[in-house]
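A short worksheet on the structure shown next.
For chain A:
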Amino acid sequence: MSYPVYDIRSLKHTYNNRTVLDIAHLSIQKSSIIGLVGPNGSGKSTLLRILGLIENPTEGTIRFNGYQVEPFSSKARFLVTLLPQEPFLMKRSIYNNVSYGLKLRGNVNDIPSRVKESLFTVGLSYEKYAQRPWYALSGGEMQRVALASRLILKPQVLLLDEPTANVDAHSELLIKETSLSTRKTSGTTLVIASHDMQWLYEICDKVLHLFQGKIYESGQETFIYGPWQQMGDRKWGKELSDGQILYVTEPPRKDAIAVIKALPITESIVDVRKKAADLHGTISRLSLEKNSGRVFMTVLVGDLRLTMKLPFQNNYSDVFPGKKISIRYRLDLLNWI
Partner candidate 1 sequence: MKRLLLTIILVICIIPTVGIAQKKQLMMATTTSTDNTGLLDYLIPKFKETTGIDLRWTATGTGKAIKMGENCDVDVLMVHAPASEKKFVNNGFGTDRREIMYNDFVIIGPANDPSGIKGKSIKEALQFIKAKKGVFVSRGDNSGTHKKEISLWKSSYLPVPEKEKWYIQTGQGMLATINVATERNGYSMSDRGTYIKYEANLKGNPPLKILVEGDAVLLNQYSVIAINKKHCANARYDLTRQFIEWITGAEAQKMIKDFKLLGKQLFTPNAR
Partner candidate 2 sequence: MNFLLEGFIQAFHLLIMGDAETYSAVLVTLRISTYSIICALTAGIPIGFCLGFFNFRWKQPVRIIVDTLMSLPTVFIGLLVYSMFTYRGPMGHSGLLFTIPGIAVGQTILALPIVIGLSATSIESLDQKLRIMIISMGANRRQLFFSMLWEARHGLLASAIAAYGRVLTEVGISMMVGGNIKWHTRTITTAIALETNKGQFDMGIALGLVLLIIAFCVNLSVSFLRRRY
């Protein structure tokens, strides 16, 4: 029987009396690529640190390949590695930074050529970079070295926290490519937190939305913030930047957040169900979801970005970025959090 790489139950993590994570069940299969999105403060980094066995959750069990683990567990520490968001290196030469993990494991055969290979993978020349001290690099170069020092370990699980957030364009490309190729060559499981939703939908088997510590799957929902105003009798809504009104049901609190699932409508459907609301917007992006082959569409409505899946079609020529389109959402399916 093959265990999932991660099997997490009843995970709760509090910090300063605040609940940062509240996940009933999370399971990650071997060699899968999982995306993690969510606004800042939603708990992405904390979740990654817990998966990386750097922090111990306040409550809950983590099973790694079937074994129950915690920080420093021998069953996991050589198999999982986390690349944090901010580029950071230890106070030693690049060579010593990259070879550090190998030395920890006592895996000291032929280190120079492995370091050379690793640096090559992230686009850095061994001759130019190996003996440089840690302070002589740009932010992007630092992050690439940090990635190289983890890839050289051939980990079973690679956790990336906003890997391209603080780097230059060239580094961004390299980092993206390299991370993916580890999956191809070594079957590494990847968990990637990023704001780049487009990229995640392209490469991930599953994208998890993290919001205020809870996980929402699928990604067809859009989270919309208030403030909400009463727009006449039993009608509530929010005015968008282009003058349109986004109608909602009565919010439970002033600061409640609306979760809506939107669908595009075509002219051929005339739907006059009272419990729906229409919005007009412009298509800003299209991308292909990996496993299902479905097309993902992002529509700009005023200052809102709504993401949704298109139904299967033979011909997608009627959708393209820049096209004006109408979308509809059902008020009775609207959730509040």
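On the choice of candidates, all candidates are chains of the complex that A comes from, given by their letters.
The working rule: contacts are C-beta pairs under 8 Å (C-beta built on N, C-alpha and C of every residue); 3 or more make two chains touch, one makes a residue touch a chain; residues count from 1.
On a predicted model such as this, the values are computed, not experimentally measured, just so you know.
**Student:** In this complex, work out which of 1 or 2 touches chain A.
**Tutor:** 2
**Student:** Would you mind writing out the residues of chain A in touch with candidate 2 in their complex?
**Tutor:** Its residues touching candidate 2 are 49, 52-54, 71-72, 74, 77-78, 80-84, 86, 88-91, 100-101, 104-105, 146, 149-150, 153.
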